[in-house]
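All protein chains but one are shown in place.
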């Protein structure tokens, strides 16, 4: 941490900062500059609040230098983490993983039908919400346990792995009985009791970026999971809040190369929530692969206009097949390939 | 809801939209305009997804008209909701309520000392975190139940009411045993299981606006609590995320008159988290009262430089006293007054 | 425009809105709903201020329906506008155009050398600033007219077309003497006198999206140029302001398919300004092509570490060549191709 003093800070003011740093048990190193003196705090273990010194007399500003995430950083572990699922799908290596399915499980016919269709096209991971967080208390909230059972049945019939959301500590164990990947949704990215809980459960986690989370905050949320001993975290960019109302969110694809340079965990993109509009999902899914995403999570519904949630952003199955044809070529352009279909 | 068709939409495309609206059980009312036809959906009960029709051929855009919040709206209930605490403090009427205290309970000496000081100055509600949500897993996480006990002791000794945060469903009942107001933090504003839980507990709730929550989303989160039968919700503006790094957050004081026009619930401001810098807390606290806030939540610490969290944004007790002197005059300018001190 | 009345609006309040609409010369059409009445304003020619009725008693909200841009919209002209440059490069058709070069013209050796290199790799448009808008008055401000002359010399020697910025009305004619495409920078996107001026000059315009411009505002800025009789406007996404400081801006690639659905003008992407970091330029350039961009504008410098501006985001020439190899494949995946090199 660097405490930058005003150009006319008195030597007493400088000494007060130095004294406080030493009282806290760290080393203080004054760095005289042409315009002003700065004081480095050496040995920061992540416990020092960045702006503690902001209000000291004579202080111009305080600049954090150390990051507070550790185990998820590339400095800590240089090679990519690869998350391997029971059905053999690998996320974080050279393959681009394909998660697809409806926003919510709505019926046995719906979920088994779409799972068979998607597996036939080459997707190896089935998404589908059983517990749904909804902005309005009056919207459809998901089928609950019955939905989990249907997902498991779809897995039995197709071999696809299952990713579904755990909304709170109370039901996380139940979800974990059925899911291959536990999803922590964007609204829960900083729900720390939940992060600790899924960290202890130990199954792979899909951690979605919060609507206005910085990348550092996303990595710190992942650190909560990893700090509980669970290294299998998959990050997911799904759009951040912005000022334009043309799209539901602003899909921040630059987050993909930024995360990859700072962190060894895989990162995928969710262009369905990232755009909120069916016609934008395909171009942004292509762009995500071109930007280096380790996978895609795409909403596909057999009859989007009659979906109980998120129908407007769900692809028709045929559109998903066309998307796969396009991203297969794009992946090759950067020496990657799509996850091979199950059974190949 | 209004579905706006492209100027060259075919009559078949218009009919498809009308048919789907009717299939969903609503009434469709085409409105021909000079440039293009719009189709009104009449009878929306909040179940229709706003952008369902976005992907229909010939549709230019879809415009939501109804709001999805109901019971919290001024249309539903015109007069202000006034939340009354056991010690007589009233929030939402003409009085400006004063919540003050440290970010976190750190020791018996700290919390009892500051409570006595603050009660003596005129504050009637004591804040202090026992369970602390922290961005980093390596930061101080609060004293837990021991902290709750100390808060209760401070209440016994001073008569102040207690506001403290409930972080998850699992510990909410425990927190409710001690607290007079249960706080739901900004990161949990859309933690729906928690909102339902504190709704059922029934004690007054302090609901903080999420970092990038729209006002409509804030009102919908309040609706979750009220829908469980708990009408005593106090909203809190505490800053939203923005692009400038000069302050921790951007305190959106306009939210105060906006909420007051749409909603009958009280709304207070938290200038400590809203700015993150001690020297900005006082001017923004004044501004919040001038904008019409029903109360303030201010971090005050006996020794901010040695606080275990948020020291940089905590006022010294003496600064809090000066603030009270200023806002007492400001409240008068708009025909309000500060909550009278306990015992007066 | 739709004026939505409160559910308890009086019939007098409804009548007042209707009367005002008629006084303004438009038709008013009340639309009773289950919850509340709305009043449509028919015949809006873009002159009505959207929020004029906001403050009328009994009005809940006002919803704009018509867009205020006209000639740039796909409703006005369905087929793509293709901008053709003197050297034959076509922007807006199936080809992906390549604009490359240094941030600023720094010397004859620099600009002629890099132009020859880039033309050899296949780029057909040379970028390079002669007049530079800089955030600080103390930064390098460009070579001015001398820089324009060097750009023209580079065109003579390589056949590349020239794109360079016009910063104000006073120097726009001078810039237009040399440039094949006049660039209007992001900071000037709403500089209306400049937009009108370059509209009258008539040469192709590269209009960069402002840092916090909505897509509607970008289209309205283009409308200023087109309204002066100049249909040759190329839009450019170059990143918007956001809350994360990891990258200089947040490149909003979804803007590409959004613009393409609303507007017939070509749109390219500038991943150099959009990210601000060399290592992120290549993945985001790939992503832009995958998202459907009609071209790329990329900063390439022969010695980025010694560039007078924007060195940190400039590619080495060799990196640009590798990028071309990748996007050639990506373009094929969506049935497009890179602009053929000059002389082929």
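Lettered A, B and C in written order, each chain numbered from 1.
Just so it is clear, contacts are C-beta pairs under 8 Å (C-beta built on N, C-alpha and C of every residue); 3 or more make two chains touch, one makes a residue touch a chain.
Quick caveat, the model's predicted, so the values are computed rather than measured.
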Omitted-chain contact residue, chosen from C:164, C:191 or C:272: C:191
Check each of B:148, B:251 or B:265 against the chain that is not shown and name the one that touches it. B:251
Taking the entire complex into account, which one of B:288, B:312 or B:338 touches the absent chain? B:288
Tell me which of C:112, C:152 or C:312 is the one touching the absent chain. C:312
Touching the absent chain in the whole complex: find that residue among C:42, C:82, C:112 or C:169. C:169
Residues from subunit C at the interface with the omitted partner, ascending: 20, 45-47, 49, 51-56, 68-70, 133-140, 167-171, 187-188, 190-194, 211-212, 217, 220, 223-224, 227, 240-241, 248, 276-279, 304-305, 309-313
Considering the entire assembly, which residues of subunit A contact the chain that has been omitted? 2, 4, 6-8, 29, 31, 33-35, 38, 40, 42-44, 60, 63, 65-66, 75, 241-243, 245
For subunit B, residues in touch with the removed chain: 212, 214-216, 240, 242-247, 250-254, 256-258, 261, 274-275, 279-280, 283-284, 286-292, 326-327, 329-330, 332-334
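By our rule, only the chains that are shown with their structure count from here on.
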Do subunit B and subunit C face each other with the same patch, meaning over half of the contact numbers show up on both, or with different patches? same
CA centroids of subunit A and subunit C: separation to the nearest Å works out as 30
Could you give the separation in Å between the centres of subunit A and subunit B, each centre being the mean of its C-alpha atoms? 26
Distance from subunit C to subunit B - Cα centre to Cα centre, in angstrom: 38
In subunit B, the residues touching two or more other chains are 241
